[in-house]
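Read the structure below first, then the notes.
A protein chain is absent from this complex, but the other protein chains hold their places.
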Amino acid sequence: MSLMQRSSPHVMGRNTTSRIMLWVIVAALPGLLALSYFYGWGYLINTVICVVSAVLAEAAILMLRKRPVLKTLKDASAVLTGVLLGVTLPPFAPWWIMVIASGFAMVFVKHLYGGLGQNLFNPAMAAFALVLISFPLPMTTSWSTPEAISGEPLPSFSQQLSHNLEWQAYDGITMATPLDHYKTKIKRLTADELAQTPEYVAGPFYGILWVNLAFLLGGLLLLFLKIISWHGPVGLFTGLLVLALPFSADADSAMPVLMHLFAGATVFGAFFIVTDPASSATSNRGKFIFGFGVGILTYCIRTWGNFPDAIAFAVLLMNISAPFIDHYTRPRTYGKPKPVSGYKLPEESP
Amino acid sequence: MSIESHSPAPAVQNPTQDIIKDGLWRNNPALVQLLGLCPLLAVSGTVVNALGLGIATLLVLIGSNVAVSLIRNHVQDTVRLPAFVMIIASFTTTAELIMQAYAFELYQILGIFIPLIVTNCIILGRAEGFARKNTVWRSLVDGTMMGIGFMGILLLLGIIREVIGQGTLFAGMELMFGPAAVNWKWVIIPDYSQFLFAVLPPGAFVALGLLIAGKNVIDDRQKQRVQKAVDDQPALSRRVRVTGHIH
Partner (left out) sequence: MSRVDRIWPLPGGIHPPEHKSESNGRPIARLPAPHHVVLPLHQNSGLPAEPMVAIGEQVQRGQLIAKGHHPVSALVHATISGRVTAIEDRPFAHPSGLSVPSIVIESLSDQEAALSPEAVSMAPMRDWATETKERLVSRIQEAGITGLGGAGFPSHIKYLGQRQIHTLIVNGVECEPYITADDRLMREHATDIVTGTQIALKILSASTAFIAIEDNKPEAISAIKAALVAVTDTRIKVKVVPTKYPSGGEKQLVYLLTGREVPSGDIPASLGIVMQNTGTLYAIKEAVVSGTPMTERVVTITGEGTPNPGNYWVTIGTPIQDALAATQVAVTGNRPRVIMGGPMMGYDVDITAPVSKVTNCLLVPSATEFPTAPDPDPCIRCGLCEQACPANLLPQKLFWNAVHHEWEQARLNSLSDCIECGACSWVCPSNIPLVQHYRFAKAEIKREAIETIKADQSRLRFEQRQARLERDAAEKDAKRKARAAEAAKAQAAKAQDTPSTLDASAKDAILASVARAKAKKAASTGPVTQEALENTVVLAQQAVDKTRVKLATAVSDGLPSVEALTGALQKLEKRLADAQSALQSHTETGDAP
């Protein structure tokens, strides 16, 4: 081993896995703060619960797998998953949903597949899908409403905390997410009528737009730091727009393009989920295709499926296809006529 | 057939004990052969469902094994498979009719999965891989053990999924055992809001995966223990043993 270390290259870049994870966490903070500003303390409380339970769950499974605990925890990937879950789960959801989601993400999605880098699925999205299909009621009715829309103040920190910990339920106004709302209402109303409903007097994007912009800011930071490449996000936006532009032209029957882009988890998904290295494709071309697929599927599920926001399912479906994409986006090796398109069995020796 | 390759020794030489062990553990149809996954995953949501399908499968399996073994010397090879399928289908129909008569609601819940027993690969697999070459007695034991092995796993899955999915155990037993069983239901976690994942088929996959993992852990431990016992023996006696047993 000493010989191995003494051969070239003798220098290493300063990039480290934990640095990548930490910067992604940092980049997610503006979005988290914006969410908390418009939708209350719930998101912050959720994030804390998720991070703590993700770290504990990872520590437990590491011990079970007889792997170094502290060294692995230091890469901060568990914390990142916790943060990503915290910003995706509804703010009024009870604590045990967080715990189940984080535990499932760490134990089942990440470590049963072999740990960091080996996971087929994006842990946060798989866990989100798990709780969404398992607990449809709390998952659809626990979204909060900005004060400007409901006219009621957001719960105070202690009210929120005791609600989420199920000590004392808080009877605030909760509402479906904007996407959900639009999707159900537009069946009966025209776009103009919809604009008159109380939810829209403050503007269809009130709050959520700023949240998306905050995530965009974080994403641009990651791009600037070269922690993510532009291919995945651009692929997602392209995929979404390819379908949204022609099909959503009529606001009376379909959700407008801008809502597709800025009223859901699109921006968050584009910069924080699609760019997850382990579960996405590896080459730049592959990343674009991966993002593109997510965009297409998101539009389809949002429009013709049962779930109002579809990033999670779209990502999971594309996760399955990532190895396939990798296989067909193999670069052409320098000096070789064409890419080696897959493994052949070694030729029979005569 | 690939099922045969799972059997550790040629079927014909199995002493009864080996057959029992194979069916219940070593060559368990659900955990090792991974057969019959479709009903296994689809109807193991609650204990009563699991029990219903388990018993039905067990009965069909016993019946078909015995019947196939009985006629084993009289059927031409060319028509073997159709004959077996006919036998299995008759037993399945019988089971279905019995269920309709005595547990109609359960029958309705299990729905298509009862007739689908015909296509359960365990049954055809045992007929083809075992009963065809073995005596009636052996086939009876094999059918029973394989059926119990399958039913055991089905029940285990049912228990896990019912507890996690609904927080209860033995709910709805009256469907099978009549009104007397109404208060068999045992609420383990009161006020439980359903954990739909465990109720839906994906949950069954995960649970089955965990069961398989559990079995492998137990097997590994056992192997280690045996290995250790061998290692711990004094060198001399080990040598004697080795020379006595040349594999």
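Order as written gives the chain letters A and B; numbering starts at 1 within each chain.
Definition applied: a contact is a pair of C-beta atoms (placed from the backbone, for glycine too) under 8 Å apart; a residue touches a chain by one contact, two chains touch by 3 or more.
All values reported here derive from a predicted model rather than from experimental measurement.
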Among shown chains, those touching the left-out chain: A
Where the unshown chain meets subunit A, residue by residue: 4-13, 15-17, 19-20, 71, 75, 115-118, 229, 277-278, 281-284, 286-287, 330-336, 340, 343-344, 346
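Here is the rule we go by: only the chains that are shown with their structure count from here on.
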Inter-chain centre distance, subunit A versus subunit B - centres from mean C-alpha coordinates, in Å: 41
Sites on subunit B touched by subunit A in the complex: 193-198, 200, 206
Residue ranges of subunit A in contact with subunit B within the complex: 100, 108, 130, 133-138
